[in-house]
Each structure stands twice: as C-alpha cells, then as structure tokens.
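All protein chains of the complex are present and in place, except for one that has been dropped.
Note that the chains are named A, B and C in the order they appear, and that numbering of residues resets to 1 at the start of each chain.
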Amino acid sequence: MVDLIYFSWIRERIGKSGESIETSATTVLELIEELKKKDIRYSEVFSDLGSFRVAINQELADFDASIVEATEIAFFPPMTGG
Amino acid sequence: MVDLIYFSWIRERIGKSGESIETSATTVLELIEELKKKDIRYSEVFSDLGSFRVAINQELADFDASIVEATEIAFFPPMTGG
Amino acid sequence: MRISVQNEFFDFSTEIKNFSATLENIGALVTFTGIVRGQKSQTLDYMVIEHYPGMTEKQIHLIVEEAFKRWKISDALVIHRYGKLDPGEPIMMVATAAEHRIEAFEAAEYLMDYLKSKAPFWKKEVLNGEENWVESASEDETALSRWQ
Partner (left out) sequence: MRISVQNEFFDFSTEIKNFSATLENIGALVTFTGIVRGQKSQTLDYMVIEHYPGMTEKQIHLIVEEAFKRWKISDALVIHRYGKLDPGEPIMMVATAAEHRIEAFEAAEYLMDYLKSKAPFWKKEVLNGEENWVESASEDETALSRWQ
C-alpha cells in the first residue's frame, strides 16, 4: 500500500486530496501510466508530464525514480511559494 | 576667493579643516600644483593623485575639471560609507 | 536558524527586531518581506496558500542549510504563511545576518529564489469572486540557474 497525495488543481480535478492504493509499479512513470488507466480525470491530469511535479516520501523526485521504498507519493503543480 | 575643505586624513595631515585662498589656477590639477608649493604637508598629501578625490561646489569632479566657477572645493580620500 | 510555517499573521518589524536581538558581531542584516498585492490587472479579493505539511518544513530546512554551506552567514530566518491572506498582509519573510553585505544579500536572494520554486506552496488568487491558481513563472525556475 502506498499513500498518494494531490495538491492544488490536481487535487481539485481528481476530486480528492489523496488515496491509498495497491500498485505493482516500480517507478513514478509506471505509476502514472497505471493511474491514467483508472479514469478520465486521471488521464487528463497526468497527460502532460511538464505540468506537474512529484515527491516521494516528501522529497522531490524525478519521474524515473524508483517507488519501491515509497510510502507516500505526492503529485502537484510547479510550486509558487515566496 | 575659494573655500577649500579637507576631510579625513587629509584634514588631519594638513592640520586644518579648510581655508579660503586666492588662486589663479583654472583647473583642479593647477590648484593642486599650487597647493603643493605651499609647504611640505601639502606636497605630501597631494603627491599621489590616486589616493584622493575632489568635489567642486559639492559635486564629484575630475582633476582636469575647471574651477573657474568654483566657490567650494573639497579634497578627501575615497569614500567609505555604507 | 528559525523556520516557521504558519497560518497566523506576523508583524515583520517585530520579527526583524527579535531576529536581530540574538545576533552578535554582525555587520550586515538583510530582510525580504513578501506582501499580498491588492491591485494587479484586477482587484484581488484574497489569496489562499496551500502547502504540503511535513514536506514544507523539511524542504525549507534543506534550502536554509544549503545557504549556510554556500555563504558565511551568522543566522537566517524564514517565515512562510499558508491559508487565507488578505491584500496587504505579509505572505512570508526571510532575514539573513552576516559580517559582510555581499554574503547577506546573496544568501537572502538565494533563499527567495529557492522558496519560490522548491518549497511546496501553491497560491490561489480570488479575483472578483473567481478562483485562479497562480501559475509558476518560467523566470522563477530560470532564476535558480544563477546559483548552479
């Protein structure tokens, strides 16, 4: 089981702030492909890899990073702090 | 008559904060040459043109600037504000 | 080093006073305060800032620690708010103290550049009743390149 967390417009478009899922994906990219098959909201949100960022266990990660040790994976748009 | 004003170590080495003089010099450089002839304190202070700066009527000026309109000429080391 | 991620309003002049009270033998103090602008192309009703609790604090710590490695600074402060913010309210501030001005300025700008693009905050503006997520400016990500 891994916890997925969504922020900003990703949260709004998916319609929830997070969910726990079972996955056999070993990288972020594989997980994204799996999510896109779930339903059209996911396939739309994750259609453009340039439009969002990912964090694994609260650390920024690349799309090809391993998620084998992941307990928490977050998806969010580019940050707008400051 | 023109007022000369000295600051920082120039004031200390000349031994006064200023003086009013009569001069026939038309540029800063000519004035410096005139002052250097006055006495050794002046010739020592003004020996190195790189070691001091000049302002004419309270505006920074070059050594070749005209002093014909000058009422106040100040000599001082490079500034150390801030 | 003090880092605070908070919903509460803060008074930046008081924060600057408190920050400076603990400093010894510094020659330079730089502060930056970010404030909610009420007039852009339209009138802003208010702003809402969302963040990633847990990760936010960790990420700011990493950014501040990197600033300490890169510059000889004596101390640093970062305050960043989340939640609903009205026009004129402070959003965030950084303060840096150092012996010399260049270090204090550069460290403060570094902190700002990284907080903009690498700390998990997302701003939503409500303009004339309409909600808009603020898009990240491409110049904010390119601003990072000067530190690399």
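Just so we're on the same page, contacts are C-beta pairs under 8 Å (C-beta built on N, C-alpha and C of every residue); 3 or more make two chains touch, one makes a residue touch a chain.
Keep in mind that this is a model prediction, so the values were computed, not measured.
Touch, as defined at the top, links the missing chain to these shown chains in the whole complex: B, C. Checked against the full complex, the candidates B:14, B:31, B:45 or B:74 give a single residue touching the omitted chain, namely B:74. Across the entire complex, the residue among C:61, C:84 or C:101 in touch with the chain not shown is C:101. Screening C:25, C:41, C:128 or C:148 for touch with the missing chain picks out C:25.
Although one chain is hidden here, its contacts on chain C can still be listed: residues 11-14, 16-17, 20, 25-39, 99, 101, 104-105, 108-109, 112. In the full complex, chain B touches the hidden chain at residues 5, 7-9, 55, 58-60, 74, 76-82.
Just so it is clear, only the chains that are shown with their structure count from here on.
Averaging Cα atoms per chain gives one point for each, and the point farthest from that of chain C is the centre of B.
Centroids built from CA atoms put chain C at 26 Å from chain A. Chain A and chain B have Cα centroids separated by 71 Å. Counting only residues that touch two or more partner chains, chain A has none. Within chain C, contacts with two or more other chains are made by no residue at all.
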